[in-house]
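Only a single protein chain was left out; the remaining protein chains are all shown in position.
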Amino acid sequence: MEQPLKGILDSYTKEDSHYDEVFKESGEPKEHYQRIVERFNQYSVADFERINNEVKAAFFNQGITFAVYSEDKKPDERIFPFDLFPRIIPGREWSQLENGVIQRNRAINLFLDDLYHKKKILKDKVVPADLIFSSKNYLKEMVDFTPAGGIYTHISGTDLIKHTDGKYYILEDNLRCPSGVSYVLSNRLALKKSFFDLFTKLQTKTIYQYPEQLLEILKTVKPKNTEVPTIVVVTPGMYNSAYFEHSFLAQKMGIPLVEGRDLFVDRNFVYMKTIHGPTRVDVIYRRVDDEFIDPLCFRKDSMLGVPGLMNAYRAGNVTLANAPGTGVADDKAVYHYVPDIIKYYLNEEPILNNVLTYHCDKEEDCRYVLENIDKLVVKPVDESGGYGITIGTSLTKAEIEEVKVRIKSNPRKYIAQPIMSLSVHATFIEETKEFEPRHIDLRTFCLMGKESAYILKGGLTRVALKKGNLIVNSSQGGGSKDTWVLD
Amino acid sequence: MQEFFLEYFIESKYESPVKKANLQLLVIPESNPQTNVLELKFQCSESQELYSSRNIFGFDILNLYIGAPFQEFWFRLTARVQKEEFNPFIVSRLSPEAEYQLIHSLDFKIDQWLFLQPTPLTRLPPEFIGIFPEYSGKNQLFDYLLELNSFINQLLEYSPESTDVNTPIEKILAFRQGVCQDYAHLFTAVCRQNKIPARYVSGYLNQGVTFVGTSQLHAWVEVLVPETGWIGFDSTNNLLADHHYIKIAHGTDFNDCSPIIGILESTGMQKSIHSVTVTNQ
Partner (left out) sequence: MLSRVANNLYWMGRYIERAEHFARYSRVLYFSTLDAPILKTYDRKFVLESILYMAGIFDMEEISEKEVLLKIGLELQNSNSILSNITFARENARGARNAISTDLWEAINKYYHLARNYPQDTYLTTGFYDFTMMIQDQTSILSSKIYGTLMHDGEWAIILIGMYIERVIQIIRIINSKLHDIYKIEQAGHTVTEMSFEWTTLLRCVEAFDMNRKFYREIPDREQVLEFLMLNPHCPRSIAYALNGIRRYEEKISRNERKDSNTIGFNIGKLVEQYRYLSFDEYKDDIYGLLNRTHDKVTQIGSEFEKKYLSF
């Protein structure tokens, strides 16, 4: 009898301690992965490596790279690591996720509007006032100002994970300049070229409208008295690590990519310097952080900004996307209140859960936390930037006792969360030439305009390429995967 | 009614040409129920027109964008202002308890947050908190503020050369020396420490009377006294702001009230001369 050919996925070893996206406990692929597993198993390792190398070379030539500076002065360029095995999300699972993300962002937008106007949610004690006023991202420059169309977060990137229970949880909200969408689009293009036949078999939702949708959204928030708005993307410049994305989006939207030094403000209007003189700019999709956008208003040493931009903005002559000051709502401390924020403004139950949080000021929670510190992440509520966080599994006995003392001395100051386990996904590892389980998360992209919302049907699946690593950020050796949403 | 003539003048010379510049001037006297601006003129060395915009506290700023190289810049503002004479000591007399309660209510704190939140220039270092009188609600807020006004006036010695606008409060308290900005920042810091809304004010001070700090713009503090409104305290002179005080703007601290801010594309040094004159006509 002839031996069946060994498929490249046959050597895959499941890790039972984590939720596996691709394989069931029996080792069989899940239904929505069957086709692709079959297809991949037709490749030899050599075939797969060849395709992998072709895709990498294509990314390299397209300039989807970032520079690594070393001592010999020749900067090395590297592509962002990319894995060919797509993450697949079944249609039903996706629509719940989509509704949840839109719900969350609608509520956050209402929250921002309230924070910068009536502050009702603070007066009703749903969110502690001190938490907001002490945040450096709560900008006095935005108080009592209403952005065009009432929109603050035109573009948001909500990060989700799937826990061992198979449910999605919100990891964080990114409301400033979330990046990554250009990789989503480039990844898709690469996969279409390499596995075109799979697309004909699986009904994968397209993501190609994203740049057009973004442009449409930006048009909806044009300043008053503008007929056809001039829209631009503002980048910190080509040495910024996300420059590829900035130029990619500008290119796909067919609008100019400008730097702060291309713009100036005169008579409260913004102009860009063209070879035939100044041209007025009406809408700015800026990829420069709040504190750098206007040296007259924020950081005086900023070389990336446009002096007077905030005056033009507050005069209603230009729209900024996202609005300045949205960072107050994606603060770690505010995260815990988002489910309450959803209930408060929308009178709805949150569709997507936050990671379970124990508030130590509640007696019952506090008792649980004190007994289970070794299994929990303990965070002070009023600190940001990871300061004061302890992860139970990495604490010594003495340290656990220290944490207990700290919590007991001021229980109001602490919250705790279970250590979340990110789901794993089969990923091609170049060193071993095998597929191995690696942790993943998902960044979604949501657009909000005046009376319109759009969510990219897919997203950036970030994968921690180091074995056992939970950190998916590209700065920490993370890569990405294409994300297919099925009908 | 008193009439004043104001002049603000600044001249800057640059070692090497400035390629381009954005300038913002916050020097126009505010029109308010006690202040009637009768005449306002401004001129500058550039041929472009100055244009105005509103800052976040609602004050008019003059802006200028200079797109061509220059090496010298001057600006002059002149104004004729009519001030109503009034007695700042007439305040509402709510009971101390009622005042205290109101100030400590959540809604009040939320509505006044901007002037309650310490800024880097108005954060009282913990080791110095104890030296200042505390607002406990036993006495009237206004009385407490008068006490604080003279306390700070006594505490610091007026010394023009000792500090600049960026001198931290620690240093001012360590050397007990300062200029009007420092008095104002300290007063503001103590108020905010005691949860009393206080705002930094910049303006012109009538030179006809021999006050301290009159050749430059002056700085004082406005405090929100429930039922009465914002009252001006000048701890540099241990006085209350009356018709001799012509306000330009207020904000959370000096940085919101800086008379001139410029973002220049230039290398090399600059030399500036300011002058302020206020005359009673």
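Couple of notes before you dig in:
Every chain is named by a letter (A and B) in the order it is written, and numbering of its residues begins at 1.
Operating definition for what follows: a residue touches a chain if its C-beta (ideal position, glycine included) is under 8 Å from a C-beta of that chain, and two chains touch if they have at least 3 such contacts.
Keep in mind that this is a model prediction, so the values were computed, not measured.
Just so you know, the chain we are not showing touches A across the whole complex.
From the set A:K30, A:K123, A:K273 or A:K332, the residue in touch with the chain omitted from the display is A:K273, counting the whole complex.
In the complete complex, the hidden chain is touched by one of A:L257, A:A323 or A:V403, namely A:L257. Within chain A, the residues in touch with the undisplayed chain are 60-63, 73-74, 77, 238, 243, 247, 250-251, 256-259, 261-262, 272-275.
As a working rule, only the chains that are shown with their structure count from here on.
Once the centre of each chain is set as its mean CA position, chain A and chain B turn out to be 43 Å apart. Across the complex, chain A is touched by residues 20, 22, 24, 51, 53-54, 56, 61, 63, 65, 67, 106-107, 109-111, 113-114, 116-117, 252, 261, 263 of chain B.
Taken together, the chain A residues at the contact with chain B in this complex read 119, 122-123, 125, 129, 133-134, 140-141, 143, 264-268, 295-296, 300, 307-308, 311, 314-315.
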